[in-house]
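For this depiction, one protein chain was excluded, whereas all remaining protein chains were kept in their positions.
We call the chains A and B, going by the order they appear; numbering starts again at 1 in every chain.
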């Protein structure tokens, strides 16, 4: 077949924070680099990040340092994080933030003129570098402008459907232009996956249509493993009303800046949900919690700022107990606690979002919020130092990579993760490409096969509409593999997923190849299905509750499971298998960090 | 930073992939699909400005009834002829009597308003129809904006501002003279005094709220933190600047009314209301 073909050293799939940072690093290391992204450049899901970039720069609190950040991250992840990733992340984040300023980023400032840092759930000190509540936009724009200034080639609105490999590892990638439906193949010894997450497997999600687990699925097909897939983060505060905006994120900064959660009786119920694990550092009374905002030294944090998994579960319980808000959430109230002017200044895009989307003035009334699928901790199993996946030439960074966040991610650690591991992945990919340059070639049969598979939905007639299948999958995951899980439900989910796989294989799309969203969805669905299966299988296997994985039938954390990772891989026949793997052992000098005073 | 790779084409390629010529725009015949009455605003602007121009031209050429002790019409102030009896203002100019002194004077206020960033918007939209309203097609085949003469001359706005500030001082001076009575004794105030005062204030606000003024007092700086006073001034002018449009219209009405009031007094149509 006749395809558009390109040759590069490094192809980066995805143009969010991790992808662009990887592209910059690969380019600076001398590699011919291309970025391929499903949307227009600058629209990636990173723009949705609001709170900030966690980095122990010590601008607000000189006591802060990488060791404290490391400890917070590990504790937030319930010690299931890959220690080395958490260490590199905490050590390198400050430099990654500073270099953004060299590329034009404009963070909010301290009175000394340094980068201002804000408080966030699970972080001992105020350490989130931010720009109002639109930090993600600042990050993506800065990296986008840097990428363009360097002259990296960008393939916009172009979807990768296959990774191409031979016995030696990666040889390239295959995809299609969304606009024309024409196929395109890239020959490249290194591919960096930076495709983000899987949120579109769930019904209520803060994620956009792009989050269909492409990178997870591509890695699995290429022979890499996925680790920690059972851990899905439900952000505690998504919008719940009106229905059309359900799931859209309400930033944690609302709570960091004084907002509190109340049930229908008006109680700050979070005080009833403080786990022993965090009791020492959490305020016991409303008075102490309120004093904390002004005097952080002598008071403990309000329980509203506990890690996300704790807050999400608490909201879930309140609603289940019948103490929810009219539309099935709880109240997030900043209106009665802070002056309107303060709210508008500190949370401009939240103010704007509620005003525009829900016609609610958050300076005058409480918001209704509830948990929304936000982030998948699990992802491609990678080497911490190089972000290399199990397949030579394959790298993964950002949300698509696993291990960094353990069982639960702290707010603000995502943007820093993108930068730290995006850069490492890009540099390592360039290094690998230099060694393999000229040694890779695309196999014609593989290309033809990929093209045939992509066109299959057009060949079939009278099949189902892809939108219906996606909806049923989302409903299944929402109902059966959601925040609270039980074995029978997950077994049922696996049965339904198997049935959905049959339906996906039979669905058909109308129209032609030019900018056809129905077709695009039909090609994304297999990714979504395999990722959903990984989540369900791993969640069924892990018989304990920890972080983003809560089992009704195993409500406690189990120390034995605390030393075990689950890795999904794909068997020769295409079935997903789950294997137990011991957690990498932390060296003693790092373990000491946990002995230090909080 | 390490050496950079040989620069790629840097092409940010949209998802066309066929390298063909840019396809054309959507075929929509309607000049606009707006459903609101978008033509109301430009129409109102045209009507009001035409009325003002007609009135002010008539008064400028009339060369009479611009003075009624102790008041002088803003169109004719400062009084640069010998016609204003009792005028203590120095005689700057005595040209041929048939040329109305207003013509010399009005050129400068006309200049600031013609080059004003707000009025440009107003008349480009309503008179030039370029565009008549947002997302409504303009009727011109070519458009070069302010890139060439004469419109590139709009960039001299700041010099008209300097001139206008001089006139602002004069108008305040004239307004203050309204606190004298017909015989030149201080301690008088009439409705005319108030009219002139309001006119002077509004014209002054219009001048200092202008975008050029905002730039000059501090906008051109990149380091506000090093210039706290200019930053304060910039903040203050910025606040006024947000209401530049309102000042543009109210001052226009005020100056026309002030002149009209003097006309009424000078023609003995009414008597000034005397406060003290």
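Following the convention adopted for this analysis, a contact is a pair of C-beta atoms (placed from the backbone, for glycine too) under 8 Å apart; a residue touches a chain by one contact, two chains touch by 3 or more.
What we mean here is this: contacts and distances are computed from a predicted model.
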item: Choices "Succinate dehydrogenase subunit B", "Response regulator", "ABC transporter permease" or "Electron transfer flavoprotein small subunit" - which one is the UniProt name of the chain not shown; value: "Succinate dehydrogenase subunit B"
item: Shown chains touched by the chain that is not drawn here; value: A, B
item: Contacting the left-out chain in the complete assembly, out of B:104, B:231 or B:257; value: B:231
item: Omitted-chain contact residue, chosen from B:40, B:64, B:99 or B:152; value: B:152
item: Missing-partner contacts on chain A, residue numbers; value: 39-43, 45, 47-48, 98, 101-104, 106, 108-109, 112-115, 131-132, 134, 137-138, 141, 145, 148-149, 156, 179, 203-205, 208-210, 240-249, 316, 319-320, 322, 324, 328, 349, 352-353, 356-359, 370-371, 465-468, 470-471, 474, 478, 482-483, 509-512, 514-519
item: Missing-chain contacts mapped onto chain B; value: 10, 12-14, 16, 22-28, 30, 32-35, 117, 120-121, 124-125, 130-131, 134-135, 137-138, 140, 142-148, 151-152, 155-158, 211-212, 214-215, 219-220, 222-225, 231, 241-242
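In this text, only the chains that are shown with their structure count from here on.
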item: Whole-Å separation of chain centres (CA-atom averages), chain A against chain B; value: 54
